[in-house]
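With one protein chain held back, the other chains of the complex are shown just where they sit.
By letter and in written order, the chains are A, B and C; residue numbering begins at 1 in each of them.
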Amino acid sequence: MAQYFGTAVEDIFNTMEERFLPEGTVDVDVTIGYNISGEGGGHWKVTIKEGTLKTEDMDGEVTDCTAVLNANAETFVGVTLGKIDAGEAFSSGSIKVDGDLTVLIAVLPKAFRPFKPVVKASSIVESVEERFRPEKAEGVDIKIGYDLSGDGGGQWTVVVKDQTCALKDVLDDDCTVVMRMEAQVFVDLNQGKLDGATAFTSGQVKIDGDIGAAGKSSSLFEKYVAEGAVEEQGEELISLKCVPSINQRYATGPLMGTWFNGLKEKKFYAAKCPECGRTLVPPREICAQCRVRCNELVEVGPDAMVTLIDVVYYASPDPLTGKIRETPYTALFMVLDGASRDESFAHDLNPRDIDRIKPGMKVRPVWSEKRTGSYKDLLYFEIAD
Amino acid sequence: MGKRNRNVGIIGIGQTEYSSHKEHQNQVEMVNEGVRYALEDANITLDDIDCVLHGNMELFEMVHQPDMWHSLGSGAYGKDQLRITTGGTTGASLVCAADNLVASGMYDVVMAIGMEKLQEGHTTGGITNMADPLWFRHLQTGALTATTATMMMEEFGEERAKRAAMKYRIMMDKHACLNPRAHRRFGLEYDQTDDLMNTSPQLVGELRLIHMCSQSDGACVMIFASEEKAKEMCKNPVWIRDHITVHREETFNNFGIEMPEMTHHYAARKLFERNGIKNPVEYFDVFEMYDPSAWWGLDWAREFLLLKDDEHIKLLEDGEFDLDGKLPINPSGGVTASNPIGATAMLRPAEAAMQIRGDAGPQQIKKEVRHALASGFGGTLWSVLMMLEKDLDWQEV
Amino acid sequence: MEISYENTKNCKVMTGKMALPNQYFAGRVGSKFIIALRDENKILGVRCEKCDKVFVPPREYCEKCLSKLDESWVELSNEGVVMNYTVVNYNDKHLPRRAPYILALIKVDGADTPFPHIVEGIDVGDVKVGMKVKAVFAGETTNTIRDLDHFEPV
Partner (left out) sequence: MKRVAVCAVAQHKCDSNIWHKRFQGMLLDVLEDIQEQTGMHFSEKGGVRSIVSSSDDVFDARTISDNAVTDVLGAHYREEEKMAQEGLNGIGYAMSIILSGHDDVVYVAGHCKESQGESRNMCTNLSYDPFYGRAIGLDYTNVAALQARAYMEKSGLTEEQMAKVVVRARQWAAKNPYANATEQVELGDVMYSPMLCDPIRTMHAYPVSDGAVAFLLASEEKAHEYTDNPVWLTGFGSCMDSYFLGDRDLASNFALKNAAGRAYRMAGVKDAKKEINLVEVMDCYAYQQPMWIEGLGFCGDGEGAKFIDEEGPEKYNVNLSGGMLSGNPIMTGGLYRAAEAVIQLKGEAGAHQASDVSRAVAQSTTGGAGQFHTVVVLEK
């Protein structure tokens, strides 16, 4: 099985079940397809629905999902392990997404615990020559034996002499010290998940021979760092998540106050500049161009002509709730009837009109049934035929 | 404007690397890294600094009066200190302010610090918080819009416009790949143009993920000195000739049937007029532009360089904005590569000054750079434009 | 419609809030300090040889002489002296305790600079400058200086 950063593509899908977080997906109903190209790749379909997970290994190209992710195996593993920056992979096109990109950004982090590569005892032992620190081995002449039982186990001898280090995959008879334990215990010890003294005193590790040599041997090697798990193995860096929050009382003043009252009556009030006649929607206290106070409000609209259209495919999550608007949605720039020609007003379009909307079209506002004089009174605009 | 009281030279530049991961540093330590590099570059110590200028965007890190805390690393202890912030333009505003403060005679040596640690905040939330809470905040999500892309496709045809924007983007990436401090370095090739312009995920309309700027952490620090001090302290000071700032009202109400003159165009028109610059493309040897997206970068080249019709697209297509072209744009890789917001607009004059000094590193332009243009952008289409010179030989107009 | 700015009939106050999510990093130096509080119940400082001072909280570089300090760690005592104090008598969301409580500047033995912290285990009226206090560590971590929960009289 092809491995990238010490991990096979399959490992990621095979561990989905155990990494799944049902509580994070209560309101979710999505299917995500994965087409992973290259050696070790394949096709998978993941269905997340109301706190349940189904992972299917597919025969061919996956299509017709909420979102389909296409990438080569190396990129996919790299991004999963955090070895490759996800944003960069998207930007540079080495990951492509069909369908709703926001699903991947919004759903996946809540649905799964991060993937951690499976570390094998053999990879730890086999990296011993790379991790050897000759400067610490002056005058050292020992043979350390490893006898690891259970899944992933085996027998090895590490020979340290003349400031060199050699690995043999047999257990020599004349070892200075032999350490015997379950392969998993060995992995946990090397990953700092298990304290050496505890393991020894509880009998999980048995040491034959020179116990002192066993103690000293640890300083002869750099700490083992699993591929793809650099950060976890590195020093702990403290971070603090918080949401500083201060309640506010925003004054409307007489102009915006009247604007909100106007919404209740389905009316738009613009401030009119007494010098240039420009209309400001929503109203402002001053005409920025003429630097004169606006003392008059005039009614404009409610219909408008569309000047520019922005179709938004990527909605940023609301920073407070994490909720994301349904995409795509359409933001309109328009000139309200009776407003000055250089003055645009922006609002949303009824999603139903998204395929038909064109610049130059007439649109009309759609109001909330119950209007209280707030921004919620105006729902969106729709094509007026 | 009026006659300069005295000339001001750039004598030191310090930049951290730009990245989205600086977990190993707190804000103070990141600022301090930039300060140490700038002092080292200028070959001076904190004792030589009279006044420190600080700027970032408070709500990105959500720190009130951050210069108070950052004084632990900014070198401001015991010194005069001012804090000027103007959103995205902050870094450029700090350079303008440093120029004014030194030229005034109030201070001889001023150190300006632009910083942002976007990883510590919520960039989109911070930008959305810029909108009026009474009306527009509920409609806005971040700073994404495709209005420029739409208008360019209308004017130049969809295919040509999309291809040009992507060529601009790949050019920026090629420049960024040379810059060891740049945050995003993809290694894009021009033969990926078709693929990227059609398959990079769409954010808004034809504004795709690949077109958009990064979110970075980093600090940029510059040291400025009066003519007399600069000549005494530094072998090759870079001189600030003039600068202009143009802000506009809060509302994005400029997409009506008639469009107003863009602030970028207004800034360039006024600045070049009062400095007697007839043909900016010929006059300047490098342009470091605040280009938040490839679409904006290409479109704004037309505004800042006072070009007509499709001249800017032709210059791009003919390779004249490349490193060996007539007017290289953003040898640093620009904002699509690195964007620590409070520092971003300072990177522009900093990188332009390094080009003039001739020590910009791998992204150094081959031909001699004597005249540089740098821009800042922020707010609701705010613009800062400044001119840097190798020699003190310009004529006051 | 004529608008009178003196007439407040149409003026309103809309409620809202400013709230943005943040993630702050303590950095290498800060992490070492907080981890020592949290895991070993030890207070660490850094020494600046040039300024001849032991600072706490620690910092990477000296703000005055720019000496690098993050390799000159000093383990400090968990006991110290109240150098200054106030009794906080108001309540607010950002405060760590309900009023009244004692906020003090405490100089732990071995340090040259005191730092602000909470003093408990004494009537708020009885706190005095010069009082000897000792650190009480928190059972649960917040990954801040409050892993040292408070000081109390010796």
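Odds and ends about this structure:
Basically, a contact is a pair of C-beta atoms (placed from the backbone, for glycine too) under 8 Å apart; a residue touches a chain by one contact, two chains touch by 3 or more.
None of the values given here were measured: they were computed from a predicted structure.
The missing chain, though absent from the view, touches A, B, C when the full complex is examined.
Considering the full assembly, B:Met62 is the residue among B:Ile11, B:Met62, B:Ala112 or B:Ala146 that touches the omitted chain. Of the candidate positions B:Ile11, B:Ala42 or B:Met130, contact with the unshown chain belongs to B:Met130. For chain A, the list of residues touching the undisplayed chain reads 238, 240, 242, 244, 246-254, 256, 284-289, 291, 293.
Within the entire complex, the positions of chain C that touch the omitted partner chain are 5, 8, 11, 13, 16, 18, 22, 24, 26, 30, 34, 55-57, 63, 83-90, 92-97, 103, 105, 107, 113-118, 129, 142-146. What chain B contributes to its contact with the hidden chain is residues 1-5, 26-28, 52, 55, 57-60, 62-69, 71-72, 76-87, 93, 96-97, 99-106, 126-127, 129-130, 132-133, 244-250, 263, 266, 378-380, 382.
As a convention for this text, only the chains that are shown with their structure count from here on.
Chain centres here are Cα averages; for chain B and chain C they lie 37 Å apart. For the pair chain A and chain C, the distance between C-alpha centroids works out to 33 Å. Centre-to-centre spacing of chain A and chain B amounts to 29 Å, using the average Cα coordinate of each chain.
Looking at chain B, residues 23-24, 62, 122, 125, 133-134 sit in touch with two or more other chains.
Multi-chain contact residues of chain C (touching two or more other chains) are listed as 14, 16, 18, 20-28, 30. Taken together, the chain C residues at the contact with chain A in this complex read 1-5, 7-28, 30-31, 34-35, 142-144.
Residues 235-258, 260-261, 269, 271, 293-298, 319-320, 373-374 of chain A are the ones that touch chain C when the two sit in their complex.
Taken in their complex, chain A has these residues touching chain B: 85, 87-88, 90-93, 96-97, 101, 237, 239, 244, 248, 250, 252, 256, 259, 280-282, 284, 288, 305, 307-320, 325, 331, 333, 335, 340-348, 375.
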